[in-house]
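Removed: one protein chain of the complex. Kept in place: all other protein chains.
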Amino acid sequence: MTVLLIAGSPSERSRTAALLNAAGQRLSFRGAQVETLRVRDLPAQALLLANFGHPAVIRATAQVAAADIVVVATPVYKAAYSGVLKVFLDLLPQTALKGKTVLPLATGGSPHHMLALDYALRPVLQSLGAKNILPGIYATDAQVVINPEGGYHVDADIGDRLDDAVNTLVNEHLSFSNAGRFSSVPFSQVRCSV
Amino acid sequence: MTVLLIAGSPSERSRTAALLNAAGQRLSFRGAQVETLRVRDLPAQALLLANFGHPAVIRATAQVAAADIVVVATPVYKAAYSGVLKVFLDLLPQTALKGKTVLPLATGGSPHHMLALDYALRPVLQSLGAKNILPGIYATDAQVVINPEGGYHVDADIGDRLDDAVNTLVNEHLSFSNAGRFSSVPFSQVRCSV
Amino acid sequence: MTVLLIAGSPSERSRTAALLNAAGQRLSFRGAQVETLRVRDLPAQALLLANFGHPAVIRATAQVAAADIVVVATPVYKAAYSGVLKVFLDLLPQTALKGKTVLPLATGGSPHHMLALDYALRPVLQSLGAKNILPGIYATDAQVVINPEGGYHVDADIGDRLDDAVNTLVNEHLSFSNAGRFSSVPFSQVRCSV
Partner (left out) sequence: MTVLLIAGSPSERSRTAALLNAAGQRLSFRGAQVETLRVRDLPAQALLLANFGHPAVIRATAQVAAADIVVVATPVYKAAYSGVLKVFLDLLPQTALKGKTVLPLATGGSPHHMLALDYALRPVLQSLGAKNILPGIYATDAQVVINPEGGYHVDADIGDRLDDAVNTLVNEHLSFSNAGRFSSVPFSQVRCSV
């Protein structure tokens, strides 16, 4: 199970990156191979001028293609996902998320902007052909706290939601991988001659 | 595999109902048990006054609860789903689509309103807790033709999209049902003694 | 200045109706002629079957046509406006709001659904050709309280927002009515020698 975490915050350190990291750690713990792509680390000029042929853009696109699961995290700015995230998504092929399961994450200053996940981000992810987009997780500033020394802390509610989402991802991946190949019944119970 | 078709058109005969029927026939053919719920047949007063306790509303809610797959069809009016569909969805419990796969269908006069599926209908279905919402199918008036004698015809493009969606529904249901039970290999190839 | 208040709640007494009434009273106080249209009072069968020719539907449509300003109020259900409101909007002509200024109001259980105003309701009102749609006002349950004896109370924040919106409506209407007629300068300051 290969996972790509895409960070859409323009900041070096951000609640968005912390929330994304909290998801990534849970996935690692469950045995997934996790990579992180921070859009802000890509060459800015290539993104702004939609330079599809830039080596770093090609590499980033390949990372998306190689992932089974994509976790997309964005701050909510101006009632929607960040422009930083969108410049990257704009560079992907039309069906870049085909066959993939996506988990959307967002952080916002107040609870008022929660619906940006379903009304703004989801239609964009949908247009990229995602196989399944899980319910998004929205965290307010109070729910993801960055410590002065650099660590971070997510509150219990967000922790539970991340756990649930990771369980769903793991289970769906297992059932999907097994479909059409071999049984997911414990081996000891199967006597087949297919 | 139990399927509920929900028709959200206020008209007796409509392109929306025809498109929905075309989906239903394909699902029947694949062995699904298909029921149809036309919102316009429910008691109007109960819907308009949100009378959750009306026997017909309780029965309709139970039909949703019993379905593995829900196909929701709506005309596009005023750049969104019909009010008729929404009065029914408003009466459902908050998690009425939990664990279910949903296929959204819409008909519109011109191609310009296609995005109403992803920007208007999808967030509402998402709020009801759907496990997975497949890519919607949008048909223009030219693509679903009602014959004077009462039949209808969907064009090749819509036919193909319906076939693909039905394949996805069937495969997903099989893999889901089988997860933890037995293989989804065609019966003829299986010799099991589990 | 003629104002139509449209109430989109299915309930007899509702926070939505209270918020709408609070807007209406402020407009009355400023000299507007205010009428109220409760969708739940219209004949349910006519709405559900889109019976454009029903006398009550014709009358309601005429009320919309006669208004300079339309205030639309809805509860947020399933992350969007109510179906009750939408069945009525669906019956209006495509350009029913042409030349009119619209104030959208919504009530919701928690702050999380505020964006339903801009992502769900606004595109629908826009599709009806509204000249201008003011910023919407979203009130949580804690901000609009219904008293046991039947009255209601809006908190200071909502009161201020309603005052601002009403000021904008009145000023815009004056400047619009006066354009091409006569000056809106205070009488005492006018010295005409044009």
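By written order: A, B and C. Residues from 1 in each chain.
Throughout what follows, a contact is a pair of C-beta atoms (placed from the backbone, for glycine too) under 8 Å apart; a residue touches a chain by one contact, two chains touch by 3 or more.
Quick caveat, the model's predicted, so the values are computed rather than measured.
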item	value
Per the touch definition above, residue among A:Val3, A:Ala17, A:Ile69 or A:Leu89 touching the missing chain	A:Leu89
Sole residue of C:Pro43, C:Pro123 or C:Gly159 that reaches the chain not shown, by the stated touch rule	C:Pro123
Listed residues C:Leu27, C:Leu47, C:Leu115 or C:Val144, member touching the removed chain	C:Leu115
Positions on chain B contacted by the hidden chain, ascending	79, 110-116, 118-120, 138
Contact footprint on chain C, counting only the chain that is left out	115, 118-119, 122-123, 126-127, 129, 132, 135, 171, 174-176, 178-185, 187, 190, 192-194
Those residues of chain A which, in the complete complex, touch the missing chain	10-11, 39-40, 44-45, 47-50, 77-90, 92, 94, 119-120, 123-124, 126-128
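The rule is simple: only the chains that are shown with their structure count from here on.
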item	value
Chain A-chain B separation of Cα centroids, rounded to whole Å	28
Interchain centroid distance [CA atoms averaged], chain B/chain C, Å	33
Residues of chain A engaged with two or more neighbouring chains	115, 118-119
